[in-house]
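Every protein chain except one is present and positioned as in the full complex.
A and B are the chain letters, set down in written order, and residue numbers restart from 1 in every chain.
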Amino acid sequence: MRRRVPHLLGLALLAFFLAFPFVYSANDYPYVMHIMITSFFYAILASSWSMLAGYAGQFSFGHIGFMGVGAYTAALFSHYFWLSPVPTELCTEYRFGETWLVVVNPIGVTSTTLTQDCLRQAMEMWGDAVQPTRMPVWIGILLGTLMGGVFGFLIGVLVLRLRAAYLALFTLGFAEILKATISAEIEITRGQAGMELPALFESGVTLFGHTFDKTDKLPPYFVMFGLLLVCLAILAWLAGSKFGLFVRALREDQDAAAALGVNTTRYKVLVFVVTTMMAASAGAVQAHYVGIVTPNNLFLLQMSLVVAMAVIGGVESFIAAAIGAVLIEVALEMLRNSFVIGGVEIDMTIWRLVFFGIVLMLTLRFARNGLIAPLIGYFTRGHVARETVEHRLHPRAEEAAAK
Amino acid sequence: MEHPGTFWGVIAWMIVWGVAGSVAIRRRYLQHDLDTSNTTFVGAMLGAATGPVGLVPLWLKTPELTNRLIVLPAIGAVVLVAAAFAFADPDSNCVANGSFVASQITNGIIIGIIYGFMALGLTLIFSILGVVSFSHGEFYMVGGMLTYYVTVVWLPGINPLLGIACACAVVFVLGALFERMFLTPMYQGRIDRPVEYGILITFGLAFTLQYFVQAIVGSNPVKTRRYFDFPRVRLPSPEDPWLVKTSRGNLELFDTISISNPRLTAAVACVAVLGALLYFLHRTWTGKALRAVSQDREAAAIAGIDPSRMNMLAFALGAMIAALAGALLVQAFSWLPQVGNIPAMRSFVIVVLGGLGSLPGAFVGGILVGLVEAAGTGCIPDPQKAASYIPAYGMVVLTLTLLLRPTGLFGRRYASGAHGKF
Partner (left out) sequence: MKKPILSAITAAAAAVSLGTGPAALAECETAIGGLAPLSAPGTVVGGEAMREAMLIAEEDLNAAGGVLGCKVKVVIADTEGLPEKAAAVMEKLITQDGAVAVGGGYHSSVGVASKDIANARGIPVVFAETWNDTITGDKQKYIFRIAPLSSWASSTIWKHALLVPGIEKAAILTENTDYGIPAAEETRKGLATGGVETVIFSVDIGTQDYAGIVERIKAEDPDIIITLATGEAGYNFAQQSADAGIGPQDLPFHSGQVSLESKSYWENVPDGNYAFVQRIGVPENLFNEKAKNFAAVYKERTGKAAVESYAMEAYDSIAIIAQAINEAGSTDGDAIVAALENISHDGTLGRIYFPYGTQKDPSVDGKGDEWWHQWPDPALTVIQYQEEGQNSVDSPIVWPDAYKTGDAVYVGR
């Protein structure tokens, strides 16, 4: 009976998140929904990272970089590629039947509205007569995901021989180089100014007879939540299959796994590709949702948030990591207030991060499996644990007596 | 750049042969059952420097890879890149302006010494504990911040040396406390994956420290005055001081190289402390014990050294070295709670380049990284980009090192105990 508790709780949680947007109706609805969407975004990052780091033992600090690859691929795609029924005769363009694929020229960051790219100039000439359209958002997200996979593959191949600290430093290096490149190549990426993206549903979306405008939070909420569920399902399937077994063998002892006939190369690269694709897709969706992406999204602080969320949730259980991410993101946002204790005003905007760091350290020190994973484990594996403990306790006690 | 095609053509040629060489030579040595530890590096460098001319004989003869075979191709590759650049962009300051080159090299070496010194702390910690400390940048920041508060806010007018000493002492205690509270479970085998635990827990400390300092002192940039003004020197004569000319904050050599006071004093102090540290490590019992533990934990324990206490000492000492670097640089840079991020990254680059756990490696690596950054900032033709890429130069060195020679310049394959595997 007890073993079913997590499943029931999981279903309850699922039902809660599905019903939440319909039930909740306070004034701050858009803000709360925004927090929820962001927390799902972090949940995808944290759970895929826990697969990479917790299950497979590949301690990557570049996860946020792969997220950035997805986000920037989507941003560049939607920024530079347009469809037009009429040729602009200013841009590079390719004809496909009755439409032209317009490739906008990069002009970097400008302040005045006078310097415009070739498409804007053409649009000015056309007036309202011709309306060029953006490429569909989902293609950008798909491309972002694939690009994340390509980068994941390359990095995965390059780090094959690296372990532990070296791997962490290498992936950190990758993320930093990526960030510096994006900041410096201003003509193309617009540098620190960031790239603006269209909303997920730029022209609104109609569901069940209700039309949602592009600023409505409900459609992106379910897109991000759906993506999270898909990622968790894939992770669960992988963890339960031969794959999960092999990557855990990788973590415990790579050489032994290789000696036992596990194709370590293949699984190591595979786990990189799968998890980075998840990070990239989350990045692409989040970029379209927020509407802007800047190199600061790849800040080491963002990576530390993901790592801390996974660790506090439980790095060896992707479900726990996801729940941890949601809880922490919500808590961090809720604590953005100041309160007064004994006449001293405490500005929680900053202190919340201090407490967060302390919680992270204490969790690591005293609850190595995180705070949520043991709860799940208590129900699912409680009996196993008890048996093991008893097994262990008796010989240990004898040993102690012998000493 | 005048002939970008030429330059990028040469670079592409080098990359193609470098990759081909690194893969082919390693395969070849593997087939012949020879030592492959340096094959990737030599193959890549020889391929890049000479192309097929050098690779074919190497492939055919598979000689033993002596030091000469390791060093010469590497120098050749660097020279080739420099030559290609000089040919492609003959008007660049890096090629045509001798005094510019001299200034950049001097600057690179000086800042390299300081960062090499800071990295020394990181490598010391790694060689004893097997931990890559992610909180190194925060110890650096705290060192500078404490020095500022002691010398400017709390006790204005105090001798800066006392302020520095105070900051070092506080950080030493902080490091020791942290090690006792959070790192001890690592040694008793109570943790499955100690390397990862070490990274995460120091990462947590970094996070906490950075925001703690921000919450306490805010984010206004602060800075101490110069610790020491240069005396006025004009050599050889006051009328024509072509040799040495100083002002309060600046030293000019040969009318071309100018070195700023804070950096020079910091670098000199670093060298002095390095000397003291070497004396400590090689001439005192505790220092010898530290080195013994880093070489062989069990043997050291048998010889009556308590490895656990050495762990504490090493971590505290490493943290203190970072704090000292910060205390010396708070007179050069405006100080903020985030100030440690960049030097921390640079320290990672340096220790990997020098070889994790190698003390001389950290120092040489520091100077090399300083030079690479100076070359990057100084030589990239587009001024809009040269400085924007500063954070990336070091990271490129890091990734190249890890790909070609993960042991670094002077690396050992092991550090102490079981957790030094890479």
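The working rule: a residue touches a chain if its C-beta (ideal position, glycine included) is under 8 Å from a C-beta of that chain, and two chains touch if they have at least 3 such contacts.
Fair warning: this is a prediction, and the values are worked out from it, not measured in the lab.
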>> Among the chains you can see, which ones touch the chain that has been omitted?
In response: A, B
> Thinking of the whole complex, not just what is shown, which of A:Thr133, A:Thr215 or A:Thr265 touches the missing chain?
Replying inline: A:Thr215
> Which residue among B:Asn341, B:Ser358 or B:Thr399 touches the omitted chain?
Replying inline: B:Asn341
> For subunit B, which residues touch the unseen chain?
Replying inline: 93, 97, 100, 103-104, 107-108, 111, 152, 214, 218-223, 225-226, 249-250, 252, 258, 260-263, 332-334, 336-339, 341-342, 373-374, 376-378, 383-388, 390-391
> So that we can see where the missing chain sits, which residues of subunit A does it touch?
Replying inline: 27-32, 34, 38, 108-114, 180, 183-184, 186, 190-194, 215, 290-294, 296-297, 336, 349-350
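Basically, only the chains that are shown with their structure count from here on.
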>> Can you work out the whole-Å distance between the CA centroids of subunit A and subunit B?
In response: 32
> Which residues of subunit A touch subunit B in their complex?
Replying inline: 53, 57, 59, 158, 161-166, 168-170, 172-174, 176-177, 179-181, 183-186, 191, 251, 300, 304, 307-308, 311, 347, 350-351, 353-354, 356-358, 360-361, 364-365, 368
>> Please output the residues of subunit B touching subunit A within their complex, sorted ascending.
In response: 126, 132, 181-182, 185, 191, 193, 195-197, 199-201, 203-205, 207-209, 211-212, 214-215, 341, 345, 348-349, 352, 356, 384-385, 388-392, 395-396, 398-399, 402-403, 406, 419, 421-422
